[in-house]
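Only one protein chain is missing; all other protein chains are in place.
Chain nomenclature is as follows: A, B and C, assigned in order of appearance, with residue numbering initiated at 1 for each chain independently.
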Amino acid sequence: MSLAAVNDFVVKFANVNGSGSASANGMFAKSILRMGVPVAARNIFPSNIQGLPTWYEVRVSEAGYLGRRGGGVELMVAMNPQTWDQDVASIEPGGYLFYDSSKPLPPAKFRNDIEVLGLPLTAICNAAYTDPRQRQLFKNIIYVGALAHLIGIEESVLETLVREEFGSKVALIDSNLKALAMGRDAAAENLAPIGLRMRRADKVGDRIYVEGNSAAALGAVYGGATVCAWYPITPSTSLAEAFTAHCQKLRTDPKTGEARYAVIQGEDEIASIGIVVGAGWNGARAFTCTSGPGVSLMQEFVGLSYFAEIPAVIFDVQRGGPSTGMPTRTQQSDVLLAAYASHGDTKHPLLFPEDPAECFDFGALAFDLADRLQTTVFVMLDLDIGMNEWLCRPFRWDDSRKLDRGKVMTYDDLETGKVFGRYLDVDGDGIAYRTLPGVHPERGAYFTRGTSRDPYARYSEEGPVYVANMQRLLKKFETAKTLIPAPVARPAKRRTPHGAVYFGSTTPAMHEALDLLEAQGVHVDGLRVRGFPFNDEVMAFIEAHETVFVVEQNRDAQLRTLIMVEGGVDPAKLVPVLGYDGSPITARFITDEISRRMQGSSVTPTPQAAE
Amino acid sequence: MSLAAVNDFVVKFANVNGSGSASANGMFAKSILRMGVPVAARNIFPSNIQGLPTWYEVRVSEAGYLGRRGGGVELMVAMNPQTWDQDVASIEPGGYLFYDSSKPLPPAKFRNDIEVLGLPLTAICNAAYTDPRQRQLFKNIIYVGALAHLIGIEESVLETLVREEFGSKVALIDSNLKALAMGRDAAAENLAPIGLRMRRADKVGDRIYVEGNSAAALGAVYGGATVCAWYPITPSTSLAEAFTAHCQKLRTDPKTGEARYAVIQGEDEIASIGIVVGAGWNGARAFTCTSGPGVSLMQEFVGLSYFAEIPAVIFDVQRGGPSTGMPTRTQQSDVLLAAYASHGDTKHPLLFPEDPAECFDFGALAFDLADRLQTTVFVMLDLDIGMNEWLCRPFRWDDSRKLDRGKVMTYDDLETGKVFGRYLDVDGDGIAYRTLPGVHPERGAYFTRGTSRDPYARYSEEGPVYVANMQRLLKKFETAKTLIPAPVARPAKRRTPHGAVYFGSTTPAMHEALDLLEAQGVHVDGLRVRGFPFNDEVMAFIEAHETVFVVEQNRDAQLRTLIMVEGGVDPAKLVPVLGYDGSPITARFITDEISRRMQGSSVTPTPQAAE
Amino acid sequence: MTYITKPRLHHPLLQPNALGFTRRDYEGKVSTLCAGCGHDSISAAIIQAAYELDLPPHRLAKLSGIGCSSKTPDYFLGNSHGFNSVHGRMPSVLTGANAANRELIYLGVSGDGDSASIGLGQFAHSIRRSVNMTYIVENNGVYGLTKGQFSATSDPGSKSKRGVVNHDQSIDLVGLALQLGASFVARSFSGDKAQLVPLIKAAISHKGASFIDVISPCVQFNNHVGSTKSFDYVREHNAAMNRLDFIEPRAEITVDYAPGEVEVVKQHDGSILRLRKVAPDYDPTDKISAITHLQLHQMRGEVVTGLLYVEPDAADLHDHLHTVQTPLNQLDDAELIPGSLALDAINDSLR
Partner (left out) sequence: MTYITKPRLHHPLLQPNALGFTRRDYEGKVSTLCAGCGHDSISAAIIQAAYELDLPPHRLAKLSGIGCSSKTPDYFLGNSHGFNSVHGRMPSVLTGANAANRELIYLGVSGDGDSASIGLGQFAHSIRRSVNMTYIVENNGVYGLTKGQFSATSDPGSKSKRGVVNHDQSIDLVGLALQLGASFVARSFSGDKAQLVPLIKAAISHKGASFIDVISPCVQFNNHVGSTKSFDYVREHNAAMNRLDFIEPRAEITVDYAPGEVEVVKQHDGSILRLRKVAPDYDPTDKISAITHLQLHQMRGEVVTGLLYVEPDAADLHDHLHTVQTPLNQLDDAELIPGSLALDAINDSLR
């Protein structure tokens, strides 16, 4: 029996990269949003430029679930012969297979328990176009037109999208609309209506649809970042590119056309973080963005920033590790390395945004924190959140907000004779005052170094001096706890001894899982951790529960490690739920893992992969 | 009252670096050994070449305690006016101050509760020599002669040492002997006998006196290392230099004079580890030696070694971190970084030698482990163990022992058609077979990479393939537990719920502390951990005790973290004892910390610094 | 994820070489690079060179960094071990491999981002160490794999056309290699098989550090010496659809010109590359004149190609280190372990 669903199903497109499908598929996803129905779309692409398989998974969810659901897909758009078998296999029983029927395929290539929707797309294109480029490109638009007809996307919605995209280019608008119509007509003529339907709703509201990298970059603009030094690496590249684009628009001096920012492509990640540290030392807000391999290379400088107390911001858009690993897949597996980056005793604040809206918030906040704490702050994105467009609440900015530049002694402070000890804890919060180079002709200059020195920045190899400084750094880390955004609780409907801690891009799948569990009568309090070091609320939550599931997208339960180590929590109560196969964790996987552990008498940590 | 002690006191020399004192002081220490009395001597030197303060602490201990004792010194040889005040202050009440009385010093410069031994060393030298170089150099020898007289070092012992050192250079022998005699005579004439005495004993046995770096390098020679790539950094430099020297002697082809080894000074640490990885890939045993900053820079390559499974050995001679930190001070603060080096989910075996004898053993073993486990193995030395001469049991080698090359498929294996899957777990231990480049014309070639691939080394971005491989790596790490040297227990005299875990250079101070505690009626079972991952004995020990003190030389209790995380141990039972001021931890500090925690009702972890 | 399996039938015309191997025996996996990528032409030239040199395929070792160019070792010499290491660090890995076994032939394959940006230090130091290798940079003046950022080898002449981008001075790897003491320095063009194959053969035959800079157009992002356009180009040329994610298949650019002549190559983005082949009477053993020659032509906007410098009797790293002839990875226990007697003597000296 064929599946039937309204506003709640998954469509997956199987394509070849470089074939122009991404824009067409994107238009499909956006058209659903314009119908007022939430969408979560994810690109699965290879580490390659042209000719290899790529997928685009569109989850349509009127209920507003934006994580991956898990399980098979309801509708597969199979445009890539290379991956045909696996694509056909991944359809839910009763689901639909849409394909290009121009060339006949043997029956063995199909399944009996699915509904097959063939349209001769190539033949249609070959008849309509002569230019091979057009044949390829419009094929994508034609299938969008056909799908729109099949599931009931309003014609006017697609038309509007085409007009928005091509603006004043009338010829392009016409040809695209024509292609859409061709697809629609072909479907209408050849295919019967199917069980998956779109129905206009109003569940999108004022939400925006944006990539986390672009949002984080915009956050950096609002956070006053002026120096960006970076080195290309998937999946962080688009963050630097977005920062450049945002700045060109928002940070160009309107009179002179000059730039109020500097973007420097370093020769590598070491140079990038070096530039950031140099700029931070000199009082500019500076950041780099990178991924795992870059974080590995930046270790020495992060240690310098920790010990010499220089503000810096690193956006780590995490991908599949270790090593080159899976460069175009997602993970949350740099958490431990970032938290304890560099040799010696070191600890660094981390921020974990849940979606692009928070990427924006934390993108701005990170700079205040870095200046206030005079240290490196990591913003931990991942490929899923960074490179996919997510539906999220709009960006917000309070115009009365001022940049918090932290403790910087001014010319006047120095002139009036305020005591300046670069590493002197005058306020009892572990944070000392700094001066910026060039501030005063006779006072405030000091020699910055990564070697041990006394509170007045004088070189010292004496044990007690060193220890006092190291203890002050711990105190500063205590202060950091009060500045890191508090966790967000999602209490269960009933009192329960079970809790679940999660963070970042896991959030939407987690929330869906909590609903699924609730529906099964399993009550779990959720707590979304938003940063490290953990504030007291996090520890109180763990304290308040008998068992706490720690859900994360890495093999080694890295957040769980941080909770144990920093919170002194008994590992027995922290049950790891680990999905780390490189595709975003799914609600069903989390649900299954948690209910399996709850049913079993014990809650032994047995790490397992998603799907 | 003046202190009196026989064969049990601490002498400290305060000098200026570059003044030639090191050799003279070393001769002093060695002469005590030759009297049959164990000695532990430690150099405390600045990160500078000439003109800054340097100290040399000689602990004389017939009881055989080779760690630092703690507390003041019994005899201070104050040859550096710059540090006079702190040197005088550090003498135990009733102790002795030996100094150069050529220039009169005001009484305020002395203390009433110590005995002052002045000799006009400069005046003596100026009278005896005209050449300024000789004046400086022989001054050191003269004070050794004087001290020998004062505490009763046999003349013949020093004479033998001088003869051994200068071999056939008769003029040098004579002039040194003359200088010794001058010192002896001056002391005999001007100073009364003191309460500190040397008495011949036979407590040294067949032990040797050697630096850990040299021992580790010799271990590398015996372990079959042929490629050493390194970059100078204190305190690891002398390891590479010793390897070169050992090889020149032991690894030169007797017929051709050609080298059976290659030592390459890299342009930095990244190149050094890259060379090691390249050599390891190609089947040569290779290592690098470095310290914290180098380990930070090597992160990316260590991740490659983990994921592509390439044998490598890194000797990390730890110094004071973070950042440039205290380059000439000791710590055990790279433990966490080394264990989890690189981005993504990674874990690496570590070895913790307790003394140079074990540096030799583990220096050799590391290469067998690296080849067997096909991964990076860290040997964690520190400045204390690496750069100081330690008294330890002699090096031992069993001539029947063969190098364990691990799982390498030969030409014959391939020729006879054995299945080769580079990442295929045929034996169930998580370790796959590898082939070496060039082995067979048609079989065995594969493409090594740090990206995800299937068991046959074919590129793959598929989730299940990736997960299976990551799980196999965990299995391999389980196998590693069976190969890491088992811990060494030091049970208390009585059954006790208290245990203490410690490792590396902390050992001698720890053993003394356990004795001191025992004497106070406090019983603590000791367990010296010798590597990571921890084998079952370690976990059984922790399981078997209610409270386990984890004694280490870093601020953040890094070994304790590893025990919690990998062993799932409740942090509440692991009490950190942390000495991390850069000077080797002392027996008294450990004793005080442990007894303080035992007396107090709770055993709350309050990290504190040594002295 | 190579989905197409390669037809393995031997073409009857494939002639075996002196060792009995056909050209096919030197091939590798099917390339996953873009159609028309210059890098594929270089792979073909390497295959041809190894075939013509009668090399036993498994006695080569192929090492690379990360990038489209660094992927290519998977696409040639399938019977050789290959090592796709980390970005910019191939030179050190190759140095270590070479130290371990002096008997294999080492091919280092890299890109301009890999060697001139992140890897400049390792490039330079491997050369000054005279590692016996053939180091090929597949130079497209762009980061291909990360989609079109400028690398360190784009032309300085183009620096001010767009202001913010590509304002840095370009790095001329050939000039650097000469300065750093490479004993074999050449430049060629991916499409010039007639020149490239003999150069690769000569480089492989040369003992010491052989460096070949091969200009290799990127058909996707079109950055290379002489171009400033990169993404912009894709935008303009895809104007019909105005979509960034569509990539037009292109034909490989080939050239064939005589020594001493200049060939003007029009690249995919319409920009012009002026290649100057060294004249037959050019003396490649005179370093100073090589340097001068390069500088002069560079001023004229010409890219000199050919064998620019060779020191015929160069020594290599193993000569310097005075290592044994037996590869270090083949020394047996007896040759490596000094044994307990020697240890006793050492113990004695430490008492």
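One rule holds in what follows: a residue touches a chain if its C-beta (ideal position, glycine included) is under 8 Å from a C-beta of that chain, and two chains touch if they have at least 3 such contacts.
Model, not experiment: these values are computed from the prediction.
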item	value
For the chain not depicted, the shown chains it touches	A, B, C
Listed residues A:D100, A:E461 or A:D525, member touching the removed chain	A:E461
Residue of A:S2, A:S101, A:T122 or A:T448 touching the missing chain in the full complex	A:T448
Residue among A:R163, A:H440, A:K475 or A:R490 touching the omitted chain	A:H440
Contacting the left-out chain in the complete assembly, out of A:G274, A:G292 or A:G463	A:G274
Hidden partner interface residues of subunit A, rising order	206-210, 218, 221-222, 224, 226-227, 229, 250-251, 253, 256-264, 266-268, 270-284, 286, 300-301, 304, 394-399, 402-403, 435-442, 445-451, 458-462
Touch residues of subunit C, complete complex, unshown partner	117-121, 124-125, 127-130, 152, 156, 159, 163-164, 167-172, 175-176, 179-181, 287-288, 291-292, 295-296, 299, 317, 320-322
Sites on subunit B contacted by the missing partner chain, in the whole complex	17-23, 46-53, 82-83, 131, 133-134, 136-137, 166, 169, 172, 231-234, 237, 259, 263, 265, 267-269, 293, 323-324
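By definition in this document, only the chains that are shown with their structure count from here on.
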item	value
Pair sharing more residue contacts (C-beta pairs) when A-C is set against B-C	B-C
Between subunit C and subunit A, distance of the C-alpha-averaged centres to the nearest whole Å	36
Per-residue overlap in subunit A, given as positions that touch at least 2 other chains	46-47, 293, 323-324
For subunit C, residues contacting two or more additional chains	1, 84, 86
